[in-house]
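The structure appears below as structure tokens.
Missing here is one protein chain; the remaining ones are kept as they sit in the complex.
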Amino acid sequence: MKLLYLYRFKPTEATEKTKKLVDLVSKDNEVKEYRLYEDNPDYDKVVDMIWEADKVISWW
Amino acid sequence: MASYKFMFLIPNKMYISDALRSTLGVAVENHYGFGAVLYQKLPPVTEYMKENLEWTKDMEGDVFCVVDTMDEEAKKYNVDEVGLTPITLEELGKQILEADYVVAYGLPYQSRELPSMCADSRTVDTAKTE
Partner (left out) sequence: MSEEEKDMNKLGIFVTNPHQDTWRHLKGIVKAVQKAGKTARVFFTFKSVHLVQQSDFLEFVKMIPEEDFAICHDSYTCEGFDGIPTGLAEKQMRSQAYHGDIVDVCGKYISL
């Protein structure tokens, strides 16, 4: 399955808590990631990636 | 009409009740609503939340408590008293892959303990004050 992960928030102790779950879901799947929290996200690229993926998970 | 499986992931205490409302909301629209509470003990459960949980289960959905992400007190309350279904993080991972739509609901996990103004559900015992 082609998964797209969008990371919405800057990494903190709170967001790090989900890392284990993210790793479990990623196993044996094709994963692409985009860090929305970085400066000046390229939303055009994000939209292209959304359309390429089978499933999008907007992690915290 | 197609029926899809939703998985609502809920790490923030202030968002639990409404995430469960959204879980039920998709079930009412002929989809399968599943929720998963992570990291903590539910806030004191209201009649409204209890009804939502029962209704969600009646409509072939469920609400999980991810037991290996929380302490014993939280696990005991969520599973034994509230009635959430216990699952492990690994089992949740599988559920997420099976879901058609995954909603990482609300804000991230909140490390600060909730102050009384939004955590306390004690009621005044009017019998004692008379």
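Per-chain residue numbering starts at 1, and chain names A and B are given in the order in which the chains are listed.
We take it that a residue touches a chain if its C-beta (ideal position, glycine included) is under 8 Å from a C-beta of that chain, and two chains touch if they have at least 3 such contacts.
Treat the numbers as computed from the prediction; the structure is a model and nothing was measured.
K.L.:
State which residues belonging to chain B touch the missing partner chain.
P.N.:
Residues 1-2, 4, 15, 18-19, 21-22, 24-26, 28-31, 100-107 of chain B touch the chain absent from view.
K.L.:
On chain A, what residues meet the omitted chain?
P.N.:
Contact residues on chain A toward the absent chain are 6, 8-9, 36-37, 41, 43-44, 46-48, 50-51, 56, 58.
The rule is short, and it goes like this: only the chains that are shown with their structure count from here on.
K.L.:
Just give me the whole-number Å value for how far the CA centre of chain A lies from that of chain B.
P.N.:
Centres of chain A and chain B (C-alpha means) sit 23 Å apart.
K.L.:
For chain B, which residues are in contact with chain A within the complex?
P.N.:
Touching chain A from chain B are residues 9, 11, 38-39, 69, 89-90, 92-93, 96-97, 100-102, 104, 107-111.
K.L.:
Can you name the residues of chain A that touch chain B in the complex?
P.N.:
Within the complex, chain A contacts chain B at residues 1, 9, 12-15, 17-18, 20-21, 24-25, 27, 29, 55, 57-60.
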